[in-house]
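Apart from one protein chain that is not included, each protein chain of the complex appears where it belongs.
Chains here go by letter, A, B and C, matching the order in which they are written, and residues are numbered from 1 within each.
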Amino acid sequence: MDKTIGSPARAVAGIGDGASVMIGGFGGAGSPIELIHALIDRYLATGHPTGLTVINNNAGNGHVGLAALIEAGMVRKLICSFPRSADPVVFTELYLAGKIELELVAQGTLAERIRAGGAGIPAFYTPTAYGTELAKGKQIAEFDGRPYVQERWLKADFALVKAHRGDTLGNLTYHAAARNFGPLMCMAAATTIVQVSELVAPGAIDPEAVITPGIFVQGVVEVPEPAQEEVLNRSQARYPEMTSCA
Amino acid sequence: MDKTIGSPARAVAGIGDGASVMIGGFGGAGSPIELIHALIDRYLATGHPTGLTVINNNAGNGHVGLAALIEAGMVRKLICSFPRSADPVVFTELYLAGKIELELVAQGTLAERIRAGGAGIPAFYTPTAYGTELAKGKQIAEFDGRPYVQERWLKADFALVKAHRGDTLGNLTYHAAARNFGPLMCMAAATTIVQVSELVAPGAIDPEAVITPGIFVQGVVEVPEPAQEEVLNRSQARYPEMTSCA
Amino acid sequence: MRLKLSSTQIAWRAAQDIADGAYVNLGIGIPELVARFQPPGRQAIFHTENGILNFGEAPAAGAEDWDLINAGKKAVTLRPGAAFFHHADSFAMVRGGHLDVAILGAYQVAENGDLANWSTGPKGVPAVGGAMDLVHGAKRVAVITEHVTREGAPKLVERCTLPLTGVECVTRVYTSLAVIDIEGGHFMLREKLAGLSFDDLQAQTGARLHLAGPVADLTVPEL
Partner (left out) sequence: MRLKLSSTQIAWRAAQDIADGAYVNLGIGIPELVARFQPPGRQAIFHTENGILNFGEAPAAGAEDWDLINAGKKAVTLRPGAAFFHHADSFAMVRGGHLDVAILGAYQVAENGDLANWSTGPKGVPAVGGAMDLVHGAKRVAVITEHVTREGAPKLVERCTLPLTGVECVTRVYTSLAVIDIEGGHFMLREKLAGLSFDDLQAQTGARLHLAGPVADLTVPEL
């Protein structure tokens, strides 16, 4: 069995209108730029997919990657913890115009909800957000004399994740703090597509060093020397010029 | 800051009567034999600690390690998923005589309860054990049309864990399937004591390869060439002869 | 015309239904034999709940690493592309629905898919291990079992009388006499030994066997 996919374009070909899509990354670290741009390419060529629900920690920065996806008008709803950035103009304008929906989730709760989705835990309790606006409408329960908020799992149809090395079975390692939400999103999506800087044969990754075991991954596409969102933004890149490797 | 402790005897010196103690290992893989034997040494010398609640996947095997701890009469209650082994005579006799209490927990639920204890999640829902004897008295809730059992976190006063390499800050790696419950128990105990085969300086473990970050570890003791429970049992070792390295 | 299949032959039959690349957890004991009989050209990836994906056969005697064991505490080896992980991640794979197949043994299976395989009653020391987790989450939960107990009592029943492992979780049963699916609260007979009449099989089964189309012969090689 070989989970390799030949190009970012083919890797994202199955994402349909209205799909929920987890996108890895915290700020620019771990953002799968080439997969996102391949998705925009497809939308510009075919009009699909649209009406996406995107789960990411942020709301994009500048005019590449997630920001470009939002700018293209493909995103109906964003689930995130921190929709601010150095250059948040794309999301901010759409949000203030009421053209994009926002579900704000505390960062740790977002991470735990995604893990719960991947681990078959439909709900859990957390102290986070108790007594705040973000707990409104949620069930409160007391354990050992302290109040907690019930939170539900979060799953998605797809996950788009950037890893460092991957083998053809989908075993992954990450680079530094680009790991962030990647291993969790791989667990929580029905179809997880990962771009790796280096694709290797099974056995090339030490079993002790595997961060995401291949069982959580459905497709792997090699993108050597991938773009880095922060670097792109510092050079003021914009999506159409910054072509994907599709 | 240096978390190194000079000997297993000193490492377990703070464990008092009635303490709850998580002990790593799945069968013989990952069982911290030297820490356990140091604890028995202390009990035989001082009469303490006694009345322990032990959390482990199993109930010991033969007459070394956890089985010897039970045989010494130090354990009041065992929380585990599978109290059977090739040679379960120690636990079996005490249990059938009503001299040790057993809380039986499904293995995945045991793991998740320990993780929850470490992660500040007081309760979660799982499909495991729904409709079975092990769900008796537990709250049932329905999510998306399916019934789930509410399970509570599990914490302990101490964790005794065997790792492979450790640095003086408590960062750990494990060996093969000896990893099992170790990383979870490190998270869930107020005081986590780890025996490592090799103690190294900070920086000697690749930050990408750390399995347990040092924040979860309070004490590290080097035990070069540690005993392996399965190997001991195959040579029919018994605790008093199999001396600890204290 | 054989009287019944051996455990090894039941395991062989179960192995024929496992797709190439499937993620599979095999219960301790007879289900473990399934790994030996993967059809040519297919390679499943085996999961053991104590923290390994893609483990392989037992090592040569004397070459064991007793930290490299499966859930049955037997020494194993690794295949290329293996991974280690801790117990919570391992059971995230189980309960999160990431396994394609889990194959377990059984004391009793009921026509609604209930499974009893962990306790024969209040005597002795109870032990559950990972069975209650494994019956939830795997996309397909199958059972390998003798069709009747040593005393001749049916193991496929209307309602389990022994303590349950899981509720409505089993979807296919491979027995020493037949292959039976569980659908809509019924035992659906798919295959039976050629020399065995439907009535004979029904007589050894504790709940009604249903038919939906022709019943194939259950054929396995000598093993």
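Methods note: contacts are C-beta pairs under 8 Å (C-beta built on N, C-alpha and C of every residue); 3 or more make two chains touch, one makes a residue touch a chain.
Here the structure is a predicted model, which means the values were calculated and not measured.
Within the full complex, the chain left out of the display contacts the shown chains A, B. Of the candidate positions B:112, B:151 or B:167, contact with the unshown chain belongs to B:167.
Listed residues A:8, A:65 or A:88: the one in touch with the omitted chain is A:88. Among A:106, A:210 or A:223, only A:106 touches the chain that is left out of the view.
Remark: the residues of chain A touching the chain excluded from display are 26-30, 57, 59, 81-86, 88, 91-92, 95-96, 102, 104-112, 114-115, 126-134, 174-184, 211, 228-231. Within the entire complex, the positions of chain B that touch the omitted partner chain are 1, 115, 117-121, 167-169, 171, 187, 201-203, 205, 207-208, 210, 213-216.
Just so we're on the same page, only the chains that are shown with their structure count from here on.
Distance from the centre of chain B peaks at A, each centre being the average of the chain's Cα atoms.
Among the chain pairings, B-C comes first (most C-beta pairs in contact).
Our note on geometry: chain B versus chain C, Cα centroid distance of 30 Å, whole angstroms.
Residue numbers of chain C whose C-beta contacts span two or more other chains: 52, 84-85, 88, 91, 94-95, 136-137. Counting partner chains per residue, chain A has residues 119-121, 207-208 touching two or more of them.
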